[in-house]
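Everything on this sheet refers to the single structure shown next.
All protein chains but one are shown in place.
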Amino acid sequence: MISKKHIPLAATLAVFALLYAAASVSFEGFFSVRVFTNLLNDNAFLGLAAIGMTFVILSGGIDLSVGAMIGFTSIFIATMIQRYHVNPIVAIVAALAIGSLLGASMGCLIAWFKLPPFLATLAGMFFARGMGLIISMESIPIKSGFFKAIETFGYNFYPVTTIVFLAVVLIALYVAHFTKFGRGVYAVGGSEDSAMLMGLPVSRIKIMVYTLSGFCSALAGIVYTIYTTSGNATAGTTLEMDAIAAVVIGGTLLTGGVGYVAGTVVGILILGTIQTMITFEGTLSSWWTRIAIGGLLLLFIFLQRFIQTRAQGATRK
Amino acid sequence: MRRGAYRLAEEIKQIERDAGDAPLLEIRGVCKSFPGVKALENVDFTLKRGEIHSLMGENGAGKSTLIKILTGAYRRDTGQITIEGRRIDPHSPLEAQAIGISAVFQEVNLIPDLSIAENIYLGREPMAFGRIDWKRVHRGAEAAMRRLDLDIDVGQSVRSCSIAVQQLTAIARALDVDARVLVLDEPTSSLAAHEVEKLFAVMRKLRGEGFGIVFISHFLDQIYEISDRLTVLRNGKLVGVHAASDLPRLELISLMLGREISEVEETSAGETRKEEIKPFLKARGLSGGVVKKMDFEVRPGEVLGFAGLLGAGRTETAQMLFGIDRAASGTVEMDEEQVRTASPRRAIEKGIGFCPEDRRNAGIIPNLSVRENIVAALQARRGWLRRLSIKKQREISAEYIKMLSIATTDAEKPVAHLSGGNQQKVILARWLALQPRLLILDEPTRGIDVGAKAEIEKRIKELCGGGMSIIFISSELEEVVRDSHRVVVMREGSKIGELAGGDISLSSIIKLIAEKEV
Amino acid sequence: MKTRKILAVMVLLLATAMCMSACSKKEKAGGKLVVGFSQVGAESSWRTAETESIRSEAEKRGIELKFSDAQQKQENQIKAIRSFIAQGVKAIVLAPVVETGWEPVLMEAKRAKIPVILVDRGVNVSDDTLYSTLIASDFVAEGRMAAEWMVKKLNGKGNIVELQGTPGAAPAIDRKKGFEEIIKKYPDMKVVKSQTGDFTRTKGKEVMQTFLSSAKAENVKIDAVYAHNDDMALGAIQAIEEAGLKPGTDIVIVSIDGVKDAFLAMIDGKLNATVECNPLLGPMAFDAVKAALGGETLPKKTVVKDSVFDQTNAKQTLPDRKY
Partner (left out) sequence: MMARIKSSKLIWPLLALIVLLALNGFFTPGFFHIEIKSGRFYGHIIDIMNQAAPVMLLSLGMTLVIATGGVDLSVGAVMAISGAVMALLTGKSGVFMPAGLLLTLILCVIAGTWNGLLVSAFDIQPIVATLILMVAGRGIAQLLTQGQILTFHDSSFAFIGSGSFAGLPFSVTVVLVWLAVTAVLSRATAIGMFVESIGDNTKASRYAGISVNTVKLFVYAFSGLCAGMAGLLVASGVNAADSNNAGLYYELDAILAVIVGGTAMSGGRFSLIGSMIGALIIQTLTTSIRAQNVPVEFALVVKAIVALAVFLLQSDAFNKMFAGRKAGV
């Protein structure tokens, strides 16, 4: 039951499948459970940040603070556990609260004072990164039984980071498509004026969107902390660009109002696959890696554009 | 805040049960000022239960401001609003809705990329098991649209629908929000005649159910057809409240305009001529989109009317001619020479101007000044190097502000601050400044008041006298009849006939349109 | 028609991927030893010299090197190591971007029985069997050496300004730490200003300009500059010259790394000393790989001998500089 408006999404998915197939044909050992689990596991934190970003972009905004939030969260948790011997769960909950609070404050600046999201979140990015550095410039390894247990669980059963990511994807799908808030986000991104005249609480939705993104990026920071069992204030540098790229590749329009959470997940997988392909290739110098990523981004955007215009042409007829 | 409003609504319902024939809505002594403008001065307005009450007035009379205060989009400076004797003070459209006031605005306010169903239920989706019950949303939306006799796929996105369907969607939403007071601000301006009838039927039904409806329209026929009472505003002041049956049309117009009645009396198209003059533009077999094989000719100094129902392909034909849409096939000849208008820029070079139907999105450049809006096309034609000096720009804008009597205190004011009618005149001025050979006017009188309308019509005639040709597209057949020297009648993308001179009449056009449809 | 076009594009994409892998596949047929190398990035000449050293050494020994550039991101390095494991490389060389956070992924490598050789920086793990050996310079020691040289030059007295590396970067932290350790012992030596120059020439110059203006306004004499790398020192030299002072004479300048331009500056008398931090780790790294694959137990740490160069020995050393 693919309706017309799902064609771009289906096309993105098809392109991913083909990309993955092409890589599998080209590289020995690429088509394996290991590579695919790695794909999810290695990109879980990026995926979490990108999901928060999806909502922000759907609402017509942008959040540059996600990468810095990851750095802040990871160093915050590590310091709490290692230096102040706080219970890990308490530290995690506190980190989530701080992340949401910071997101909410940026949301307030955007909703109440009409600051452009780019600016408010840029200030947020400086702030979060700076606070992280103030807490500790040095990275801190975490030696806690709790984290050890998570790791062992991941080894024996399934990586916790992936589980968290997939759970959040499901929740995000539900929020986007089955809650008033989710539809409100689409409406605000589609036309803010209309949404207001239709009686939607535009300010509240905006604040909630940034709170959600703050929460997601704090969660991403926690997953990063689990992923590396350490805290590092410089973690997640320029990650916001990767997150934006994933959202865009997933078919969400930066102008807001159009896009899918599921698309973002595919976008993450595509970015991850490209990266894995480059590693498997193994001979690209630093500069060629950058050029290759830029080139593939370009190729992909054109491909997507092509498919979308095709799909739209089809619906018009 | 919201809970308060809800409680208020409950209390109102209580009072409703007690109250007898008290007015549903009462506005008393409302004032509202904007920087430099007194938009409303001490205005009163009452709406009874089961009444359709038209709010009349020219552009800038204060109708929109009053509506916006009523729906919580603006805050009033002074005065009070009561619903059934209960004072209310809506801070936002949301609160107004909770109190029971719902509005449909002139410019359709929907979310274009969401579906019809989603738009109807946005913000009040029925929930089941903690999730939106999409089945109920769809069923409900279908029912709401059927109430307006529209049987369409409510899952399609609003963007893909015609403006008429968008308008009806907005109305369906307003009706569905459990409103007691329904405000319809120019709801009919993009509707075809049968759609208007449908809407009126719905309005009458609602009136029977005890709703109070505030109706705004610039179609006087419609006003008289549907209204019980009329409130007339002029320049932000109340000038009269009358029963519709007691107020002759001419008297109403004079109330609105504050002029002598004789001045606004309709003038006829005058003598027909130009039949012998050779056409300078010939379109042959123009096709693309909904348009199929359009042939037409334009002669110097004539008004060529395009008549037809909504979706007949009038706008689409004009857009092809102006290079906005690309024609799939067909040719355009100017002065015996084939021309290709691949972009508006090219068309302008060939001496064609186009006043688009969608003023807000395709017409005005909102934050730029009136002056810059007027000279935009002229400057674009001159290119970026040959810039008009500020002095020259001022001269040009002053000239057209005067010529078209554009009501603005200052040519440097952002055009967004002007009323709709004046914005329309600014766009007209933009094209006149170019002195084009052919000017396409797509619904130039939509949503503007009688006075401005009359002025624009008068201007059209003058321009033709000066040798300019005009393609005139309007949903108001009377206007087309009144102003055109020839009329191309279209249906479903094709030309089905052409009328000239004395043959042009309402009945002849309608007959043509209706002919094959039987 | 629509489907056909999409299909065409997809085939194109497939072809691109094929082409990209074509060369690497051919080589694999030769049955060479495959080693993965996860590099931090290409943020400095020092870094590219290190990459080049490892690459050319691999080529010399007929080893197929899987190179991965992490662009200064730890997560990219972790991803790369995981990919190496999935690809089945025989050994992994890792130049970690930070010291912490490696335990989970190194554990995976260990389980896959792939030895990991660390270069130029250590990792902070509770179980040191997670890696075979570490071949690196000691950043703290470098800071100490720079401080000691400066103390000697200034006779234990003077105002020092410090140009720090990127905030949070391990060399910046360690080089600051080592330097402070020594300076603390001399009450007459004081670090009066310390700001980040992000390891770059431009920022080094800008910060130095500000320091000079402040010094003038506050009437403080700057006696020496300590820069966490050569590039910032070279930028500072520019700033000092533009201010009409003589670098190396009016203000003593000591930095770390020992890149070629630093030697040239020393010959010109503009830079006083640089502590070498040798990036040419290729031969040692592959010796270690060979030993680890041969089942030998390696010392946990091989410290690369760093030494101080100053104007006295710059000239004769210069011709040997490879980077």
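Every chain is named by a letter (A, B and C) in the order it is written, and numbering of its residues begins at 1.
Keep this in mind: a residue touches a chain if its C-beta (ideal position, glycine included) is under 8 Å from a C-beta of that chain, and two chains touch if they have at least 3 such contacts.
It should be emphasised that the depicted structure is a prediction, and the values quoted were computed from it without experimental measurement.
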>> According to the contact rule at the top, which chains on display are touched by the left-out chain?
In response: A, B, C
> With respect to the chain omitted from the figure, which of C:Asp120, C:Asp138, C:Asp174 or C:Asp231 is a touching residue?
Replying inline: C:Asp231
>> Given that one chain is not shown, which residue among B:Ile324, B:Ala407 or B:Ile496 touches it?
In response: B:Ile324
>> Using the document's contact rule, name the residues of chain C that touch the chain not shown here.
In response: 42-45, 47-48, 51, 164, 167, 193-196, 198-202, 204-207, 209-214, 216-218, 231, 234-235, 238, 241-244, 259, 261
> Please identify, in ascending order, the residues of chain A that touch the omitted chain?
Replying inline: 62, 109, 112-116, 118-120, 122-127, 129-131, 133-134, 137, 241, 244-245, 248, 253-255, 285-291, 293-295, 297-298, 301-302, 305
>> Give me the chain B residues in contact with the hidden chain, please.
In response: 322, 324, 343-345, 347-348, 354, 356, 361-368, 372, 376-377, 379-388, 390, 410, 412, 430
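Going forward, only the chains that are shown with their structure count from here on.
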> Which two chains are joined by the greatest number of C-beta pairs in contact?
Replying inline: A-C
>> As a quick test, compute the distance in whole Å between the mean CA positions of chain A and chain B.
In response: 43
> If you average the CA atoms of chain B and of chain C, how far apart do the two points sit, in angstrom?
Replying inline: 68
> Which residues of chain A touch chain B in their complex?
Replying inline: 3, 5, 174, 177-180, 183-184, 186-187, 190-191, 193-201, 257-258, 315
> What part of chain B is in contact with chain A in the complex they form?
Replying inline: 71, 73, 92-94, 96-97, 103, 105, 109-114, 118-119, 122-125, 127, 131-132, 134, 155, 157, 160, 173, 177
> Within the complex, which stretch of chain A touches chain C?
Replying inline: 11, 14-15, 18-19, 21-23, 25-30, 32, 34-35, 38, 41-42, 45-46, 133, 137-141, 143, 151, 154-155, 224, 227-235, 237-239, 272, 275-287, 289-290, 292, 299, 303, 306-307, 310, 313-314
